[in-house]
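Missing here: one protein chain of the complex. Every other protein chain is in place.
Order of writing sets the chain letters: A, B and C. Residues in each chain are counted from 1.
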Amino acid sequence: MIPRYSRAEMTKIWEPENRFRIWFEIEAHACDALAEIGVIPKDSARIIWEKGDIPYTPARSARIDEIEAETKHDVIAFLTELAEHIGPESRFVHQGMTSSDVLDTCLNVQLTQAADILLADLDRVLNALEKRAFELKDVVCMGRSHGIHAEPVTMGLKFATFHAEFQRNRRRLKSAREDIATCAISGAVGTFANIDPRVEEHVAAKLGLKPEPVSTQVIPRDRHAQFFATLGVIASSVEHLAIEIRHLQRTEVREAEEYFSPGQKGSSAMPHKRNPVLTENLTGLARIVRGMVIPAMENVALWHERDISHSSVERMIGPDATVTLDFALNRLAGVVEKLVVYPEAVAKNLNQLGGLVFSQRVLLALTQAGMSREDSYKAVQRNAMKVWLESANFLDLLKADSEVAAKIPAKTLEELFDLRYHTKHVDTIFKRVFGRA
Amino acid sequence: MIPRYSRAEMTKIWEPENRFRIWFEIEAHACDALAEIGVIPKDSARIIWEKGDIPYTPARSARIDEIEAETKHDVIAFLTELAEHIGPESRFVHQGMTSSDVLDTCLNVQLTQAADILLADLDRVLNALEKRAFELKDVVCMGRSHGIHAEPVTMGLKFATFHAEFQRNRRRLKSAREDIATCAISGAVGTFANIDPRVEEHVAAKLGLKPEPVSTQVIPRDRHAQFFATLGVIASSVEHLAIEIRHLQRTEVREAEEYFSPGQKGSSAMPHKRNPVLTENLTGLARIVRGMVIPAMENVALWHERDISHSSVERMIGPDATVTLDFALNRLAGVVEKLVVYPEAVAKNLNQLGGLVFSQRVLLALTQAGMSREDSYKAVQRNAMKVWLESANFLDLLKADSEVAAKIPAKTLEELFDLRYHTKHVDTIFKRVFGRA
Amino acid sequence: MIPRYSRAEMTKIWEPENRFRIWFEIEAHACDALAEIGVIPKDSARIIWEKGDIPYTPARSARIDEIEAETKHDVIAFLTELAEHIGPESRFVHQGMTSSDVLDTCLNVQLTQAADILLADLDRVLNALEKRAFELKDVVCMGRSHGIHAEPVTMGLKFATFHAEFQRNRRRLKSAREDIATCAISGAVGTFANIDPRVEEHVAAKLGLKPEPVSTQVIPRDRHAQFFATLGVIASSVEHLAIEIRHLQRTEVREAEEYFSPGQKGSSAMPHKRNPVLTENLTGLARIVRGMVIPAMENVALWHERDISHSSVERMIGPDATVTLDFALNRLAGVVEKLVVYPEAVAKNLNQLGGLVFSQRVLLALTQAGMSREDSYKAVQRNAMKVWLESANFLDLLKADSEVAAKIPAKTLEELFDLRYHTKHVDTIFKRVFGRA
Partner (left out) sequence: MIPRYSRAEMTKIWEPENRFRIWFEIEAHACDALAEIGVIPKDSARIIWEKGDIPYTPARSARIDEIEAETKHDVIAFLTELAEHIGPESRFVHQGMTSSDVLDTCLNVQLTQAADILLADLDRVLNALEKRAFELKDVVCMGRSHGIHAEPVTMGLKFATFHAEFQRNRRRLKSAREDIATCAISGAVGTFANIDPRVEEHVAAKLGLKPEPVSTQVIPRDRHAQFFATLGVIASSVEHLAIEIRHLQRTEVREAEEYFSPGQKGSSAMPHKRNPVLTENLTGLARIVRGMVIPAMENVALWHERDISHSSVERMIGPDATVTLDFALNRLAGVVEKLVVYPEAVAKNLNQLGGLVFSQRVLLALTQAGMSREDSYKAVQRNAMKVWLESANFLDLLKADSEVAAKIPAKTLEELFDLRYHTKHVDTIFKRVFGRA
C-alpha cells in the first residue's frame, strides 16, 4: 500500500483512528450487554458511552502509541488511554474479554467495510463494461486464438465476456464477505468462561456481523484465507482485461487505446510514444495482490488455540490487498470507460488474412456436400497454407481448386464469405449475460 | 500425483479412458441435438451411439496416441480413431464444434467428478471429527495460546472447532464445484456461428452442467482459479489439524498419538521412536496443493479469445491437486478416527503450572472487589511471575499477598480455582456447531 | 511430471532403481570406511560389495515395496531386501547411520544428476541462441516498449539479450548445484555419536559431494529452497523468451513463427490456423515450475532436529520441477533452433509508423541546435501525434513545421532518418555478450 496506488476512501479504513473507533464500539456495546445481564452496573455502561464516545484523533493515537511503547501490548494501551477519558468506570471495560475478541472482531469489521467498497468498485467496472458492450455490440472484429486470427467476433462480445467474468467475481466477493463477517467475544481460549455468550450475540448484531460459532481465542483464519484468495482471483481478472487492452493497443493491432490526455508524455526520450501504461500498471498490481494469497493461507495453521504469527501478515496484507485492489478496480473502470476504439483499424485487421477466417465454414460446407471430414480438412488447409505463404486470396484459391469446385459452386462459395454468419447469435449471448440484447 | 499419495477412485478420473469416454459422450449428445434441430440425419446420430458407445480401453488410448503423434492434435486424433469404429457417419461428429468445446467441457466434468469425491472425503473427515468431539467433549485439557498454557478447554472442543472449519470448507467446495460445472459448445471463438446454442443446452443438461453464458472458445479460467484456490484453503485446514496433532504428540506433551500399528518401525536407528509421520506427511501435502493456487490464477489472463498456456498447467494440477487432496483428506480422516488420546497426560499437563491458568479469574474477582484493572493486573502478574521463576504454588502466593488478601478472603480464592468454571459453555458451543450437545 | 512433458534421461533419475542404486552405494561406501577405521571387518565390507553390487530391477523394487507395506519404513525395507542378497554380513550395513543419512544424501545425488542435465540443457539453449543471434545480427527490426513501436533494434540483438539472460541462469544453476552437492552421514540427530565423521568424508568423496558441515539428522533445507528457487527463476526466463516469440508470431506482427511441420493441424475447426502452441505450452510449464518454489521454501522450517514434512513435498517437486524444466528447456532450444523468421514482415513493420521511430533523434538534434529540451519535446510530440491520428508522414510534417525548420534544415532532417544510426553499436553489444562480434 503506497499513496501512488491508493484511494482515500479505502485507506481510511486502515488508519489507526478507524481501528480505535471500532475497538471502542466493540467494548462499549459489550458493556451494554454486560449491563443488561447484570454483570456490570447499567449506569457504568451509560457513562462509558457518554464519556468515551468521542472521536479518535491522531493526538489520541499518539497517546496510545506512547503507552504501548511501555506495555508492549496494543489493546492494553488502548484501554489505558480510554480510561483516561472515562475515569473509574473504565474498570468495567473489557471485562471477561481477551485482546483477540477486540482485534479479530475489528479486523472483520474492517474487512467487511473494505469488501463493501470493493463491491461498489466491481459495480463501477460492471457498469463500464456493460455500457461499452452495448455501444460496441455490432462492431465486428477479428477473434483470435493463440494470437492468430481465427474467426470474427464483435468488440461488444469482448466486453460482454468480461462482464460475465466480473459478475462472477462480484458473486465470489459477496460470498467471501460473508465468510469474514463474524464476531467473536468468547474470552481467553474461546470458552466463554468469563463472558456470557449473549454479549457476543449483542455485539455481533450491533456491528452487522454473525457470532462465530466456535472461536479459539481467535476467529479461525480459514475465513481470511478464503477472503484473500478471492481477492487474488479478482486481481487475476483485472490482469486478464488489462492484457486484452494492452494487446489491442500494440502498434500493429491498435484497435483500441487508453485515453491519452493532452499534456501527457509517453516517453522522456521518444516524444512519439502513446503507451498503455495504465493497463501495464494493472498487470503489475494484479501480481502484488496475488502474492498475498499464499501468506494468507499459511496463516490458517495457527498453533493450538492461537498464536500471533498471523498478525504481522494481516497488518500488511489487510491494507495492502484491499487498497491495491480498490485502486486497481477504479483504474480499470476508468480505462474501460474512456477507452478509445478505432473502428477503421478494427476493420482493417479483420480483412488482413484475405478471407482465411472463413476456412471453417468452407470445411463444414464441404462435409455437408458429402466430402469426408479428413478430405475436407486437407482441401481447406492446402489452400489456406498458400494464403499464409503467398498472401494469395483465399476465395480465389478455393474457386480454382478442382476438388473443392466439384463440391461447391463458385457462387455458393462466395456466399460463405459473409460476416453476418458469425454475428447471428450475438443477441443470444447478450441476453444470457445482461438479460437483454 | 504419485502412486504413494493417490487413491484409485480419484486417479481413475484422470486416466485417458475416462477422458475419452467423456469426449465421446459430449460428441454423441451433441449429435443428438444436431439431429433434433435437423442439421444432421437422425439416423446418423443413432448410429453414432450404436457403433461408438463401446468402452475405451488402454488399447484404444494407444491407437489415439499413435494418431496424435502424426497430427500433433489430440482431439483430431480422438475423432480419427472414433471414425474407425463408426464409419461414414463419423463425418457428422464434431460438426461446428471446436476442440475446446470438447476439452473444456470434459475438464469441467472431470473436476465435478473430483469435487464429488472430495465432498465425500470431507464428509468422512466431518464424521470422524464429530464422533471424536462428542466422545471427548468433557475431557478437560489445557488450552494454549502462543504455545503457552492459557486456560482450560476440552479435547472435544478442539474437535468441534475443526468440525466448524471443515463445514465451512465443505460449503466452499460446493460453491467452487458450481463454479466449474459449466459446459461450452459454442464453436470457434465462441460465437455459435457454426453450431446452434441449443446443442450446448442439450449437452449441458445431459452432463449435469450449466451452459456457459459466454465462452470465447474457452471456458473462462477465473472459474478454475477459484476452484483451485478453494482446494488451497482446504489444504491449509488439513495442515491446521495436522499441526495440532503433531503438537499434541510431541514427547513433552503427548496428550494424543497417531495410531501406531504392531510391526511398524518409527526409526531405523532408534527403536524407541513413535513419530507423528502421518500428520507430518499431511503438512507437506498441504504445501503441495497450495503451490498450485498461483499457477491456476496465472492461467486466467489468456490472450484474446484464448491461448493454450493454461493447458499444460491443468494437465498437471488437475490431477495433482485433486488426487493429492483426496489422499490427504482420507489420511486425515483415518488419523482422526484412530487417534489415541491419553487422559492421564492431559490431566498432568493441565496441572503443570500450579494453578496459573486461573489468573484471569482472579484478576476479574479483584476488579469486581473494587481494585482498579491496572492494580489488579499488577497484583496478579506479580504473583504469577513468581510461579514461573520459582515453581511456587499460585494459590498459596495469592493468599500470602496482603493486597490480594485485603480484597478476597482465602476461602473465596480457593473457590475460584475450579475447572468447571471453564467448561460451563461447552454445550452452548456444541449446539452452535453440531445443532446438538 | 507427466509423460507428455518428460524426457527419459531425466525421468530415469527419479525411478526407484536409480534411487536404490544410490542408496546401495552410500551404504557400501560407508562400509568401506567403517572397515578402514576398524569398526567392521574388512572382509565384510568386501562381501557387501561382492554380493550387493547387482543391478536394481523393477522386480527388486517390487520386493522392497512389499516389505515396506509391512514395516511402513522405506529404508528398513531396502535394508531387509538387501540382506536377502548379502546374507549375514548385512548386519554391518547401515551401522550407526540413520535413514536420513541415506535419504538426504541420495536426494542430493539425484539433484546434482538433475542439475547436470539441466546445465547441458542450458548449453543447448545457449548454443541455439548464439547461432541465431549471429545469423540475424544485422536484420534491423522494430524495437518495442509497452508493445508500441519505439526505435529500431536488430533481430540478432533480441537473441543476444536472451543469451546473456541464460548465461546468468547457467551461472545461477551452477551455484545452486553447489548448494545441494553435500553429503550427510552423521547418524541420528547429526551428532556422529554412532558413526565416525571419517565415514561421511569418505562417502562424500566417492560420490562427488562435500560433507555437510553440520547436519541435524537432515541436510538443512535452505539448500533445497535455494535450488528450487533458482529453477523458478530459470522457468521465468523460459516464459520470457516464449512470450517474445508468441508476440512475434501473432498475425498482425508475424515476424517469426514456430516451425510448423507438414501434417500438423493447427485447429480441428479452422484449417487455416498456425498457432505458437509450443511457446504457449512453455508459458504454462513455467507457471508449474514456479509453483514449486514456495513449497520448497516452506520446507525450510523443519521442527527441531528434523521432521518429515519436507519429504512428501520433495517426492513430488523433486521429479516434477526437474523433469518439467528439462523438458521445457529442450522444447525451447528446439523452438529457437527452428524458428522461422520473415524478413519481409520485419521490414514492413519497421516502416509502419512512417518514420516516427526517429522522433528521439530529431528531439536531440533540436536541443543541440539550441532549442530548450521542453520546447524540443513539444515540437516533436506535436508532429508525432499527427502521425498517430492522421497517418501522416513524420518527415514531411517536420519539414513543414516552421519552428523545427528554423532550427534544422530539410536536408539535415532527412539525414536523421537513417537506420544505421541505430545499429552502430550492435558489435559492441555482441562483444560484451559473446566475446566476439
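Here is the rule we use: contacts are C-beta pairs under 8 Å (C-beta built on N, C-alpha and C of every residue); 3 or more make two chains touch, one makes a residue touch a chain.
No experiment lies behind these values; they were computed from the predicted model shown.
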{"item": "Residue among B:Q249, B:N299, B:S312 or B:T423 that touches the chain left out of view", "value": "B:Q249"}
{"item": "Touching residue (missing chain; options C:W49, C:F134 or C:F192)", "value": "C:F192"}
{"item": "Selected residue (touches chain absent from view) among C:N169, C:S312, C:N330 or C:N383", "value": "C:N169"}
{"item": "Sole contact to the chain not displayed, among A:A83, A:M97, A:V362 or A:L413", "value": "A:M97"}
{"item": "Touch residues of subunit A, complete complex, unshown partner", "value": "1-2, 4-5, 70-73, 75-76, 79, 94, 96-99, 187-188, 194, 246, 261, 263-270, 275, 277, 280-281, 283-285, 287-288, 290-295, 298-299, 303, 307-313, 315-317, 319-320, 324"}
{"item": "Subunit B, residues in touch with the chain not shown (by the definition above)", "value": "142, 144-151, 246-247, 249-253, 265-267, 269-277, 280, 294, 298, 349, 352-353, 356-357, 359-360, 363, 377, 380-381, 384-385, 387-388, 394"}
{"item": "Absent chain, residues of subunit C that touch it", "value": "79-80, 83, 88, 90-91, 94-96, 143-147, 150-153, 157, 160-161, 164-165, 168-169, 172, 175, 179, 187-194, 197, 211, 213-214, 216-217, 220, 222-223, 225-226, 229-230, 232-233, 235-237, 239-240, 242-244, 247, 286, 290, 293-294, 297-298, 300-308, 360-361, 364, 367, 372-374, 421-426, 428-429, 432-433"}
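Methods note: only the chains that are shown with their structure count from here on.
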{"item": "Centroid distance [mean C-alpha coordinates] between subunit C and subunit B, Å", "value": "32"}
{"item": "Per-residue multi-chain contacts in subunit C, two or more chains", "value": "246, 265-267, 269-270, 275, 277, 280, 294, 298"}
